[in-house]
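The complex appears here without one of its protein chains, the remainder shown in place.
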Amino acid sequence: MNSSGQSTHPSLREESLQHEDPMLLGPWEIGVHPPGLTYRIPAISLPYGSRVWLSGDNGAGKTVFLERVLLPRLAAMGRQVFLVAQDLLLQAHVMAAVLASRGQRAPRCLDDLVMAWCAPARPNSILLLDEADRHLSPRTIHQLLELPLAFVVAVSHQGRPCTTTHCFTICRHETLVHLEIGP
Amino acid sequence: MNSRILTLTLTVVVALVTLFVRIPLPSRGYFNVGDAAVIFAGLVLGGASPKHPLLWGALAGGLGSAAADILSGFALFAPLTLAAKGLEGALAAAAAKHTAALRWIWAAVASSAMVIVYFVGEALWPSIGLQGALAELLPNLLQAAGGTLIGVTAFGLVERTGWLRDDDTAAR
Amino acid sequence: MKGTAKLLLLSSLVVLYFGLGVVGPWYADVPFQGSIAALCVLLRLQTSGWRGLRTDLAFLLPFLCTLVAMGALLDAFAMANRTDWTEDALCKALVFPNSFWSIQLAVGALRLTDLVALPRGVRRFFILTHALVSKSRPLIERLWWLVCHDPSLQTGPWIIRSGRRLTVLLAAALIAVYHETEATVRVYDARMALLEENPS
Partner (left out) sequence: MPTSLPTLELDPTTLTVTPNLGNEILLFARNPEAVAVALHQWAQDFGLVLDLQRPLSTYSGGEQVLLVAGLWAILLQKHPQVIVDLRRAVSTLSATNRTRLHHALTQALPQATILLEEEQVQQGEPSSRGDLSP
């Protein structure tokens, strides 16, 4: 850290610059096989700190969008991405084993486990929640949305929390899936 | 944990991890991390089963690996795999009650026993013979070394999570 | 044909071939081994097409070449005062594929319907094992996907990263498959009880 308080360590300096930038997504036209869907995503600019709420009917392609469209592109941008998957009860075993590999004892309660697993997230990390409200308490969802992270994208069937800044809907017509602004 | 369900579980894990990561080999079939799963299964069953740990370890290691041979079309090797990996699983189960250096030594003995059983078995097998057994030796030694390293480390993770010591399903 | 009868027929065909062609008098009989090989190739083409046959040959051909090469090497050193290692290896080059295919075709012919038709005693064991291996495979593939995308397991050289991921996969798979096994056994027993009370 130099005298003016600005970090001199390269990665810290990069991080402190990076996490102020907006996240630019799209425009994309992406085919995902299987299941043979084409995603048409408009150009979107999300300011730092955005909390995005994503809804859509059963089978519309929300999970495929998170895991096969969004996550790879965010990783390619060099972002650290924490995905809390729809099959969280299965993923919990991976989370517990990862905590053990860090030398930590895995909490029994699912809510505490997810919070402990997200602990190493950095200011420019991104959190993706896929129907996490099916397994986690509203209080934990709120805490996750409040984490000091660059962006949080949450998929859900349930009501939209007031702390979210943007709302998108995934709509599917046969094999074409597109993202609409607002419910 | 219920020993029967745990043994069936580890039999399936050994079979699928053996099938899951496979690199074709010039001789017996494929280079795989199955040995890591066999060592891991033996250690878990040795650590979790107060009664007959060696038997459970042999069943999970032997049946799981033989099932993988059958499911992947190498059913010819299944009998020999049952013997070699069964012995490896049983000796790994014996390693569970030791700690630190002794556990590593026991696990290395377990995977070396697998290599020896395969060599002798294939040399005596009419359609493979000494020619096939010699071609097999080096890949098996590499698998044994990698398997020991990953299997013992993975067991250490499980110990740290505390799953094996939960008593709500008492080990029978 | 299903169940026990089919199992008995398939296993006796395999035992018959091994008895005559692998440990029996026709081990070195080239016409016999050649006709068995032709039959196996035709059956393999019929059951899994060119793709299945190509997969087999991708494994068999390198192995047979290694076998013959090792035979020549042992002849060069006159191992155990024998000079027929290469000739014996050429014999094995026919016997090994036949033994490999005979069992593969027999095992490949079994279906879930054969297990369902089995006697009640062994039926539950085989059905649950068949179900667990089939169900756990996508589960372990899913676990592997989750492990490979876990943010804590992205750093380090390839060999270290792969080793860490495999140890995490084994630990996670242990408990995930244990829960799957417990739940599958519970669901199977509950559904069978439901059906036995309401024969439809």
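Note that the chains are named A, B and C in the order they appear, and that numbering of residues resets to 1 at the start of each chain.
Everything that follows uses one rule, which is that a contact is a pair of C-beta atoms (placed from the backbone, for glycine too) under 8 Å apart; a residue touches a chain by one contact, two chains touch by 3 or more.
Predicted model, so just to flag it, every value in this text is computed and none were measured.
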item	value
Contact residue for the chain not shown (choose from A:83, A:96, A:116 or A:129)	A:96
Touch criterion as defined above, residue of A:35, A:72, A:120 or A:148 at the omitted chain	A:35
Which residue of C:9, C:23, C:116 or C:148 touches the chain not shown here	C:116
Listed residues A:122, A:135 or A:178, member touching the removed chain	A:135
Touch residues of chain A, complete complex, unshown partner	34-35, 57-59, 63, 86, 89, 92-93, 96, 106, 108-110, 113, 131, 134-137, 157
Interface residues of chain C (partner: the chain not displayed)	112-113, 116, 127-128, 130-131, 134-135, 137-139, 142, 175, 178-180, 183-184, 186-188, 190-191, 193-195, 197-200
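In the analysis below, only the chains that are shown with their structure count from here on.
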item	value
Euclidean distance of C-alpha centroids - chain B vs chain C, Å	17
Centre-to-centre distance between chain B and chain A (centres being mean Cα positions), rounded to whole Å	38
Set of chain C residues in contact with two or more other chains	167-169, 171, 173, 175
Touching two or more other chains - residues of chain A	96-97, 100-101
Of chain B, residues touching chain C in the complex	1-2, 5-6, 8-10, 12-13, 15-17, 19-21, 24, 26-30, 33, 36-37, 40, 44, 67, 70-71, 73-76, 78, 126-132, 134-135, 149-151, 153-154, 157-158, 161, 163
Residues of chain C that touch chain B when the two form their complex	22-23, 27, 55-56, 58-59, 62-63, 65-68, 70-71, 74, 79, 85, 88-89, 92, 95-96, 99-100, 103-104, 106-108, 128-129, 132-133, 136-137, 140-141, 144, 163, 166-171, 173-175, 177-178, 180-182, 185
Touch list for chain A against partner chain B, complex	96-97, 99-101, 103, 105-106
